[in-house]
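Here the complex is missing one protein chain, while the rest keep their positions.
Our next item is subunit A:
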Amino acid sequence: MVAFLAQHGLELIVKTWQQIYIATISLSLGIIVAIPLSVFLLKIPQIAKIIISITSILQTIPALALLAMMIPLFGVGRLPAIIALFLYSLMPILRNTYVGLTNVDTNIIDSARGLGMTKIQLITKVRLPLAMPVIMAGIRLAAIYIIAWATLASYIGAGGLGDFIFSGLSLYQPDLILGGTLPVIALALLTDFLLSLLEKKIIPKGM
């Protein structure tokens, strides 16, 4: 362990940062796209079902294959990796947000409408806050997926902790494999913990 750190310490920091960078950007993109899209889909429930099925299909493509498919479109490096991981994050967030928004008690919606809320207020003041627990569950799930799968991004030259694992595999060096894997696990657990703290903050009390 000490030997590993002495040899790869600096590298480990750089690779971990790359991992965080790729995962954060793709997850943020996923949130920025999926939540407004779900709100928009509320208006067109028939099309919503189709869109959600499409994102589910995207989810079934093996991660490695999806990353490989990015190469002819966006070349190698971080960009294709981020795009691929973004596509993966879409499904859990989109589906959870849509389900959360549509499952708000109809009595509450009716009452809010009857008291004179506009359509936008209904979304921002009623539907979104009440759907927050389900939305957050989707985001946490997506975050863990993305952090784990960002390891594969190294395959298309995006860097990250995957570099250690792939080198370890080709050089038969278990310490390199472990050196890549353990930080990924730690990162995933840490992210989940941080998101659970965030969740407590933004989920309204009284629910």
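Quick note on the criterion: a contact is a pair of C-beta atoms (placed from the backbone, for glycine too) under 8 Å apart; a residue touches a chain by one contact, two chains touch by 3 or more; residues count from 1.
Quick note on the criterion: contacts and distances are computed from a predicted model.
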Chain not present in the shown complex, as UniProt names it (candidates "ABC-2 family transporter protein", "ATP-dependent endonuclease", "Quaternary amine transport ATP-binding protein" or "Aminotransferase"): "Quaternary amine transport ATP-binding protein"
Residue touching the undisplayed chain, where the options are A:Val39, A:Val126, A:Leu141 or A:Ala158: A:Val126
Residue of A:Leu37, A:Ile52, A:Leu79 or A:Met117 touching the missing chain in the full complex: A:Met117
Missing-partner contacts on subunit A, residue numbers: 105, 107-108, 110-118, 121, 126, 129-130, 204-207
